[in-house]
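Complex shown without one protein chain; remaining protein chains in place.
Our next item is subunit A:
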Amino acid sequence: METAPKPGKDVPPKKDKLQTKRKKPRRYWEEETVPTTAGASPGPPRNKKNRELRPQRPKNAHILKKSRISKKPQVPKKPREWKNPESQSGLSGVSVGPDGCSPVTPLILWFFSKTRSRLEVAEAEEEETSIKAARSELLLAEEPGFLEGEDGEDTAKICQADIVEAVDIASAAKHFDLNLRQFGPYRLNYSRTGRHLAFGGRRGHVAALDWVTKKLMCEINVMEAVRDIRFLHSEALLAVAQNRWLHIYDNQGIELHCIRRCDRVTRLEFLPFHFLLATASETGFLTYLDVSVGKIVAALNARAGRLDVMSQNPYNAVIHLGHSNGTVSLWSPAMKEPLAKILCHRGGVRAVAVDSTGTYMATSGLDHQLKIFDLRGTYQPLSTRTLPHGAGHLAFSQRGLLVAGMGDVVNIWAGQGKASPPSLEQPYLTHRLSGPVHGLQFCPFEDVLGVGHTGGITSMLVPGASEPNFDGLESNPYRSRKQRQEWEVKALLEKVPAELICLDPRALAEVDVISLEQGKKEQIERLGYDPQAKAPFQPKPKQKGRSSTASLVKRKRKVMDEEHRDKVRQSLQQQHHKEAKAKPTGARPSALDRFVR
């Protein structure tokens, strides 16, 4: 449909992802008949931060069909069902509207009328665009994978071996273990496209590889303790938090930079739309480094001691820091103080994670509790669960699955739907590893969870973890070098200034009322009068005899009274409204209440 390259054709055709067992596994030649590209696709959850005004709105881009974990026809002993609980499209490919029941009827949104005001125009535009967006959802060809126990069977009992056995070879190859016992517990990071994996061992082992093809890009030993590792905007650059300073390597393992202003860094976060690398240090500083220009944008003192718990909110690019006094503080480079502080645990906070829509935050503390907070203004815990050992590491997947690493066990919880918080009642999957967990991350666009532990790296299969459809122009796992370069230029052009990071990105689209009023006041001062003020009523001179002073005064009085009455009427109405709102809906007070003393 569009002119951009379609890498889907270069990609070896693969089978479909996890589906119901009854479905025949699709063959590659069959897949070719399916329209591979669609003009508009809502890509993956878009985690542009400040600009993300409508997280649910799909974007027009290329969709590539992507192979997902697909299941083998039958597991003989225990027939289980992998089912998609929220399949949105009908069988025959009939489009299903946003309401889920009927296709969007073509509405005549654009009608012409003389009195159409700008507001109406804006409304019509909005409606039209939203309808178009909803319609383009039809083009999301892929459905997420799922795992469902049969007859109430607990999915948590399904072990990785079962899943691997059930899925196709390509998907099974995505489950692997790297036994790297020598260089201690590993931190790991997937690139934004989900294609590349970088990991760093405590004892200096740093490696980056294309984990799908298992092609090693580089492997070095930095001869220093590695505390954290993170890809920058692309897989070509790698930030490693070493014992003393922050180092930047390229994908050949060549050290490009050593940033001495960021010392003793414990955790790294990269904000892809702002090109900011946020570092939390032992010294208690949160430092923002603009990697596009190599400048430190802000160095904020958290005044809460050693910082070793950090995560980012993908929705608004706010950094969440966990502190030893049980609070989580929210930071933006524009403010010296935290945007908000939330008391989450009675003990110190051990791990923080924010889901991709920026709605939920999961925290775990020294009090062995795992809590999920609502970030939409209330900051109240939605659900709490005490875990035996407490979770040391937390991570959200793209579709809202929550993983917690507790010792050498990994627990995964799933929510009911995509927008719902994970229910902590019962884990979706569990897995035991060969060593205590040290790093966790879900791979974007693949149903894979990467776990770094003392014994190396484990790549687990978690059906339904990530977005099945990706935005080919935004983060394309199959992109070539040229495409990556193109994307890089575009991304740099679209870089969001660091100071725009705030709690509610929508606030940027509002008028700055304070300065507006200030300006008005200044104008009045300058001019000596209010140009917008309504001129006082001046009675017109009437014919002879009628414009006596008394009648003039009378007329003035009349107008004034009228205005006054209007005002009173308005205020009364407002009061009524308020009362109507404030009235408790409960039982009406009885007549006898008046005697209560």
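The rule we apply is simple: a contact is a pair of C-beta atoms (placed from the backbone, for glycine too) under 8 Å apart; a residue touches a chain by one contact, two chains touch by 3 or more; residues count from 1.
The criterion applied here is as follows: contacts and distances are computed from a predicted model.
Its UniProt record calls the unshown chain "UTP14A small subunit processome component", which is the correct pick from "beta-fructofuranosidase", "Coatomer subunit zeta", "Centromere protein L" or "UTP14A small subunit processome component". Of the listed residues A:G417, A:G519 or A:P589, the one in contact with the hidden chain in the full complex is A:G519. In the complete complex, the residue from A:T266, A:T430 or A:Q483 that touches the missing chain is A:T430. Contact with the undisplayed chain is limited, among A:P185, A:G326, A:G400 or A:P477, to A:G326. Contact with the chain not shown here comes from a single listed residue; of A:L387, A:I524 or A:L552, that residue is A:L387. Along subunit A, the points of touch with the absent chain fall at residues 2, 39-40, 46, 48, 51, 53-54, 57-60, 81, 83, 85, 87, 90-92, 94, 112, 114, 116, 118-119, 121-123, 125-126, 128-129, 132-133, 135-136, 148-154, 156-157, 325-327, 332, 334-335, 337-347, 366-367, 369, 371, 377-381, 383-388, 406-407, 409, 424-427, 430, 432, 497, 499-502, 507-516, 519.
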